[in-house]
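A short worksheet on the structure shown next.
Here the complex is missing a single protein chain, while all its other protein chains stay put.
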Amino acid sequence: MQKSLLMIPSKCTGCSQCELACSYAKEEAFNAAKSRIKIFDFPEKSRHVPYTCTQCAEAWCMKACPVDAISEDKKTGAKIVSAELCVGCKVCTIACPFGTINYQQDTGKVVKCDLCGGDPECVKICPTEAILYVNADATGDARMREWAAKSDEASDVTPN
Amino acid sequence: MNIKLKLYASLMRYLPDDVADRHTAVLNVPEGMTPAKLIEDRKLPKESCFLVLLNGVYLTPAERETRQIQEGDAVAIWPPIAGG
Amino acid sequence: MTYVIVGAGPAGVAAAETLAKTAKGSEIILVGGEPEPPYSRMAIPYVLTGSVGEDGTYLRKTENWYEDRNIRYIHGRAESLSTGDSALRLARGEEMKFEKLLISTGARPIKPPVPGLDLEGVHHCWTLEDVRNIKGLTGEGKDVILIGAGFIGSIILEALLESGSNLTVVEAEDRMVPRMMNQVAGNMIKAWCEKKGVTVLTSTRVAGVAQADGGRLEVDLGGNKKTVDLVVVAAGVKPNADFLEGSGIEVEDGILVDNHLKTSADNVYAAGDCAKGPDYSGGWSVHAIQPTAVEHGRIAALNMAGQVTPYKGSLQMNVLDTAGLISTSVGLFDGVEGGEEAEDLNEQRFKYIRLTFKGDYMIGALTLGRTDQVGVLRGLIHTPVSLGPWKQKLMADPAKFVEAYIDRTQVI
Partner (left out) sequence: MGWTQKILRVNLTKGTCESEPLNMQWANDYLGSRGLATKYFVEETDPKVDPLSPDNKMIFATGPLTGTASPTSGRWTVVCKGALTGAIACSNSGGFFGAEMKNAGWDMIIFEGKSAKPVYLTIENDQAELHDAGDLWGKSVWECESELLKRHGEEGRVASIGQAGESGCLYAAVVNDMDRAAGRSGVGTVMGSKNLKAVFSRGTVGVKVKDPMGFMKATGAAKKILAENAVTGEGLPTYGTQVLMNVINELGALPSHNAADVQFDGAAQIGGEAMHAKRETDGKANLVSNAACFGCPISCQRRSQMDPNHFTVKDREKYHIVSGGLEYEAAWALGAATGVSDLETLTFCNFICNEYGMDPITLGSTVAAAMELYKVGAITDKETGGVSLTFDSPQDLATICEMTGKGEGFGKEIAMGSKRLCEKYGRPELSMTVKGQEFPAYDPRGIQGMGLTYATSNRGACHLRSYTVASEVLGIPEKTDPHVTEGKAGLVKAFQDATALVDASGTCIFTTFALSMEDIAPQINAACEGDWSTERCMEVGERIWNMERVYNNAAGFTGADDTLPQRLLKDAAKTGPAEGLVNKLDEMLPEYYSLRGWSADGVPTSETLGRLGL
């Protein structure tokens, strides 16, 4: 059973530890600005929402990549960007309807969550268990997938 | 004899329904009651009874076992808390 | 079943792969018009800058990718099509029989009717071959004129600038990237380019190009003349559909298809830059962009394989990096009658967001100077996401579109 990230906004305090862990794992420096996971603030609701790629089955980014730079990690299901192959054309950044693959101007490459090979740093560091790595069925990311399906350009698929 | 039991923070839910104010219950207890016995009788989670004051004076865990509560005394209890 | 796919760009390759998966055991023939393995034009500028080699543009990097999927990849150019006897004739005279055909021949650059564009030293920047030809003519101290500051011109611009050449861009319309940007954003991109040392001449037409001394070229800018080493023409593209003449297949500014991407002929489909497909924002359009090409390819292939798959239409969207200033445009960024719009402009910082709405939905967006989470704009518009109370919030603060998306699509 593949696992996926489950975010529980009601538990998030907005402390940035996930962003710090992510940036250190990927950029070798504490640098929330370069984290693959981002916390969005909803001051009116007093909510913080950790947000990153759900590794959707549709994989808009992967399909849109013109140079085969995004591939699936068969073990985790993560869609992974090869920095070597990425030319920085940014097509994936507008193709992904979730906005979770982003261009980094200083490196000229796109970056996204790769689930850290199956041991996500954000999950390990979160002090409030607002980010979990659990069996995909249990994540309730069915809702995300539902939204993913809604963005599919094929509005209906009827097998013959 | 009548004593006051004051519960705060997460312990408030252990107050009886008919409280004198937000935190205080006036209880009729037998003579010779100790804070430890009170905690047991009221089914308060012992590990959450972190700060126990008898009339505003701190009782060590040992004193909670032995100190006898007198008529009109107030026992105030808090879970682990801090501030600053 | 024999499937022939003519044109080995992203649409053709996506179609071939989809067929390989869904129509197992069929014969799949992918015909590419250029001698190289299937490659992406999106990556062309990066070959010009040298940041990748030619193989960096290849659509698939795995060895034997096509063979392993029983996709036969052959080189050839379509010469004509006979729908009556289901035959495609190639330039070498070879005739290919098909049961289902997909036309994914893409587009080619236009040469505007300007005298002198046939001279040596005048190039497009469209194919790998073009890049090889241009490369030696750029660099420190070289003078280059780029004709056309549309989407493609602007992409090439960065590569030419990076080579160290003295660059002049000539655009006939009154702003840069006229079809992808509005006046505000177009002007900002122009100002940015000028800041980067590019001479940008908008509302200017090239009257002619003539040979000058030392193999250089003299470009007539309508009175004002400039001598350069290289002229790059990026004045638009048109579909590769000439070979369909006489086939009976209907072509306007693209091959007409229905909402299953089928052409006017029953067993012929079209996809990608050559097809005028359903436009999510209404009507029918040629959306010559990578994501549409891939979606076209996939959906056409499903329909060809008998999986009836209606297409809800492609959304126009572009992302552009003009000398480091990144811009995106999605959907109907000009807005529609009876709709609403919101803008957030900071000219000093080269930041701009414009959102357009109709009723409860976002229908278009422009951004300048933003790279994070821009995909959400597509999500909001294309899903589409009902905005509810966020409509008013976005009207007041358009930058909060990610929050709007999260709040409206997730339980928070």
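Letters A, B and C mark the chains in the order given here, with residues in each chain numbered from 1 onward.
What we mean here is this: a contact is a pair of C-beta atoms (placed from the backbone, for glycine too) under 8 Å apart; a residue touches a chain by one contact, two chains touch by 3 or more.
These figures come from a predicted structure and were not determined experimentally.
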Chains in view touching the one left out: A, B, C
Touching residue (missing chain; options A:4, A:17 or A:93): A:17
Interface residues of chain C (partner: the chain not displayed): 346, 349, 351, 399
Touching residues on chain B - with respect to the absent chain: 6, 8-10, 12, 21-23, 50-51, 53, 55-58, 60, 74, 76, 78-84
On chain A, residues whose C-beta touches the chain left out of the figure: 13-17, 20-21, 23-24, 27-34, 43-48, 106, 125, 127-128
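Please note the rule applied: only the chains that are shown with their structure count from here on.
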Between chain A and chain B, centroid-to-centroid distance (C-alpha), Å: 50
Inter-chain centre distance, chain A versus chain C - centres from mean C-alpha coordinates, in Å: 27
Numbers and ranges of chain A residues touching at least 2 other chains: none
Residues within chain C bordering two or more other chains: none
Complex contact set, residues of chain A against chain C: 9-10, 38, 40-42, 45, 47, 49, 51, 60, 63-64, 66-68, 85, 87-105, 108, 143-144, 147, 150-151, 153-160
Contacting residues of chain C [partner chain A, same complex]: 10, 14, 40-43, 46, 51-52, 56-62, 280, 289-291, 294-295, 298-299, 302, 306-314, 317-319, 321, 324, 326, 328, 330, 371-379, 382-383, 402-403, 405-407, 409-412
